[in-house]
Structures are given as structure tokens and as C-alpha cells.
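For this view, one protein chain was removed and the others were kept in their places.
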Amino acid sequence: MTLFIEQCLNGLQFGLLLFMLAAGLTLVFGIMDLVNLAHGSLYMMGAYFAATFTALTGSFIAGAVVGLAATLVVGMAVEVIAMRRLYGRDHLDHVLGTFGLILFFNELVRIIWGPAGLSLPLPGWLQQPLSIFGFQYSAYRFSIIVVSLAVAAGLYLLVMRTRTGMLIRAGASNREMVGALGVNIKLLYTLVFGLGAALAGLAGLMNAPILTVQIGMGENILILAFVITVIGGIGSIRGALVAALFVGFIDTLGRSYFPDILREMLSPTAASTLAPALSSMLIYLLMAIVLIVKPEGLFSAGQR
Amino acid sequence: MSAPLLQVENLAKRFGGIVATDNVSLAIPQGELHALIGPNGAGKTTLIAQLSGSIFADAGRITFDGQEITRLSMPKRSHFGLARSFQITSLFLDMSVIDNVALAVQAHAGHSFSFWSDARSEVALRQPAREALARVGLAASADKITAELSHGEHRLLELAMALAVKPRMLLLDEPMAGLGPEESARMVEMLRDIKRGYTILLVEHDMEAVFALADRITVLVYGRVIATGMPNDIRANAQVREAYLGDAEVAHG
Partner (left out) sequence: MPFRLPPLTLRNVVVALVLIALALLPVYSQLAGDRFALTLFTRIVILALSALSLNLILGFGGMMSFGHAVYLGIGGYAVGMLAKEGIYSGFIQWPVAILASALFALVTGALSLRTRGVYFIMITLAFAQMAYYIVSGIARYGGDDGLTIYKRSQFFEALNLSSKTQFYYVCLVILYLAIYFLYRLVNSRFGMVLQGTRSNDARMRAIGFSTYRYKLTAFVIAGVLCGISGILLANQGDFVSPSMMYWTRSGDLIIMVVLGGMGTVAGPVMGAIAFLVLEEILPILIKLGGVPFVGASAAARASEYWMIVMGPLLLLVVLFARGGIDGLLNLIGDKFKQRGRS
């Protein structure tokens, strides 16, 4: 039972982390109609920056804050230098152009930080287990949940309650209209892209202490973020949140319980051969089912 | 009079709270050119879309030559002999003019799961395509890339594609949209020639053209049929004058 609760919390934590990544992706899709494969590179940059600045300052918090700011700057620079030129072109151009950016970032990281990878050690106070209702849980994972929830709430307020958010929503449904309102659309795009980059960076730096910081770390998780945006409906932040939580739970719980379930049904050897392969298939199965029922995702744009 | 070729009974379509088609009934006999007019937003294009099958009606029946087609898909209806031209030009812009028409022919000339022989040297496809192009006066442009043609030529190509498949009925959605006076006059002549051989439902804003061409006219306002009759009756109908012709200046512009 305790294990089950722990796995549920892990699923929640992973889902929220994926939401950080998917939210930026879906915003950029929805508003700029841009397929950004290099989103995973920004996630990676966030992790590298945080690891570096933590080592320099000696403080995890300071490292994280400076790292986040640096990712924001890199994101906006990428938008101004490269992305801006891709708006309005077809998706093939986006895929190729941003694929080129991935190669660039991977190589840049290799030049600056070397091929070996870094680790981001946690400060002592985050390493201790936390006791919630008499139940032990990692303080760090718990703080990821808290921070992510706060960011999700902040994002909700930003999009639903502010003027910028109004423009973002309007921009997603009707680009010309926002331009006609006399808004500086270039600046809006740069800011939105920067916001997406910062969210990706935050996800990267929060995940860094759990995994190793290495080249290509953004690529696997990027695919998950894609799956989430597809399930949730492209352009829908609410859809991204729901889908991210789904994927987080299914992936985490699937990996820990699916082998047991299989063992009930099949011979132990067959189960142990098939389990790892099949449990990693679960989320793709989920995606396939969602697309069979709703080809535009759960929350198609317009009803976010 | 025999049974009508196209019969529409109590057709209805809503988009959210908006009633786009409100209990519309129509009967178009073989050989008639029937015009559908109405102010902007009267639901003419929505009706055409339901007839061609690109959207489905919420209620009502559509019968074509005695067969119910209400729930049939667009490709199926096309095979029954309903051909539609589009209000907003919808062509294969990156292909040649003749390829556009030949594709329309191909859709009705056997299956296309043929992977080996050269489609561009198939006489059965090219010959009708050339004839259709000649009929609308585009023969000289056959080998041009479609994107290079003028807007007026695009409208003619639309017509050629509809004609090429030898349909039993044409659904023409504003063939004169965006044409200059000279091109419009040419199109009217073309349609006058074509109507001898075809049953046509014509949606058009150009009143001069409509009254010159139509055998009968149906007036649609807010999705409802307010009158159907001979051109002279429609011109004289008080309700039409009130509801529609007062708006004609706007419709012209």
C-alpha cells in the first residue's frame, strides 16, 4: 500500500514535469504554428546551466535561478536568430530547421562541457525523506510536485487573467486578429517562445538531480512531450495538463505493476521477457486509442 | 412531368445555435437550370455542401434520380453523377491544367490502383480532358502549370473539371465570383451553352446572370426558402423584394 502511494506520487511528479515541457511545446504550436523539435535541447540547456551555476555558486537555489534565467535568454535568442524565419513556412521546414538546431546544441554542449555528462548534487535539506501523514517520501520529489503545481497555477493565471494571456489565447485562434489589434506581434512571439524555453529549462533542471545531465537527454523526453500534446490536443494547455498526468501515471505505474499483472496471465519467463517491452508500449497504446476515438486529441484547440 | 432528378425534402442543418438550413425542400427536374439566390449568409453554400456531401444534414432527405443519398460520402455521390464546382477556387495548383481535368476524368473511369502504365498517355483520360478544356476555351493553356493561370481562367478550369466527368447534374457554387464584367459575360455565354445538355443547380450573386440563365429560381433567406418560381414571378414577388432585393445592391458589391 505504501509502495502504491509512493508510486502514485512518483507518477504525479513525473506527469507534472512532463507538463512543464509539453506546455511550452503546445503554446508554440498553438500560437506560432511551429513544430519545435529543439524544445528538448532547451530542456537539456536548463539542466547544464543549473549544474554549472550550482557548482559555481555553491547553492542549488541560486544555480537553479540563474540557470533558468540563462535558458530564458537562450530561448529568446534562438527565437530571434532562427525560429522567426520559420514562421509561416510548412511543417517540413520546421522539422528540418529545428532538427538542425538539435545537432547544433548537442555539439555545442559537447564542446563546452565535454562528452562525459555532469551531475547536479542535491543540498542536504532536500535529500532527506519527508514525512507526510506518517508516510515517508523524498523531499526533493515532493518539492518538484509543489513547484510544478505552482507553475501550472501561475500559467493558468497568466493565460486566463492577464492582458498578455488574452493576447496569447487570441493569437492561438486568430493570428491576423492580434496583428490587427496593433500588438507588437514579434515581441509577443519572442516572449511566448522564451516562456516555453524557460518552462522546458525548469523541467530539465528539476529533473537533473534525479537523472544524469548528459547530451541527448532532451530527446527521449521530447517524444513523450509530443505524445502528450497529441493526446491533449495541439494548442490546448488544459489538454496538455490532463494528458501529461495520464502519461505520468500510466508510465510510472505501468512500469512497476505491469510485470506483475503479466505474470498472473503468462508464464514467469514469458512475462519477464515481454514486460519491459510491453510496459514501455503502454503510453503509445494510449495515444493510438485516443486518436482512434478523437483524431484531434482530447481537447482540440479553441476549447482550452 | 416525370419525377425530379434531385429532390430535397425538409433538409435542416444547425451550427451551434445558428440555423443554417431550415426545413428546405427543393425539386429540380431533369434538364432544368435552377438558380439558388439569397443575401449573404442565407445558407446557400451550406446547402450546396450538404448536396455534394462535404457536410451532412441533421435532418431531412436528399434523393437523386430516385435513390436516397442523404448519408452517402462525397466520393460516392460524385460517382452517382453529382459534380460540384467550388466558390473559392480549389484546384491542383502545382499540376498542369490538363492533369487537373484528367484527374477528374480518372475518378470516374475505372479504379486507380494501377501502378505501372503511364497515365498521361492514356487516351481514355486525356481525350475527354482535352474536350472539356476546349469547351471552356482553355485548350491552349493545357500544358501550363495551373498556378500560372489568371483567376478568370481558374473559374473556367473549375467548370471544365465538373464537365469532364459527364455528370448528370452540376452543382455550381458562384462560378462568377471575382470575375470582371467581360469575363462574366463570357461565363454566362458558356453556361447558356452548357445548360442545354445538363441539369444545373446554380448559386450566384450576379442577378443579371441569374435572371438571364435560370429556368426557375429559389430564394433562400436565413436558411429558409421564401419563394420558388419562374424568374418573372420571383421578380414580382413582394416578399422577395422586401426581404432580398432591397439588399441586392449589397449583394452586387
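So that you can tell them apart, the chains are marked A and B in the order they are listed, and the count of residues begins at 1 in each.
The rule we apply is simple: a residue touches a chain if its C-beta (ideal position, glycine included) is under 8 Å from a C-beta of that chain, and two chains touch if they have at least 3 such contacts.
Fair warning: this is a prediction, and the values are worked out from it, not measured in the lab.
Interface note for the absent chain: among B:Thr21, B:Ser78 or B:Ser184, the touching residue is B:Ser78. Contact with the undisplayed chain is limited, among A:Met1, A:Leu92 or A:Leu187, to A:Leu92.
Taking the complete complex into account, residues 52, 54, 73-75, 78-79, 83-84, 86, 90-95, 99, 102-104, 106-108, 112-122, 125, 161, 165 of chain B touch the chain not shown.
Residues 29, 35, 37, 82, 85-86, 89, 91-93, 95-97, 99-108, 110-111, 219, 223, 226-227, 229-230, 234, 273, 276-278, 280-281, 284, 287-288, 291-292, 295-297 of chain A touch the missing chain (whole complex, contact as defined above).
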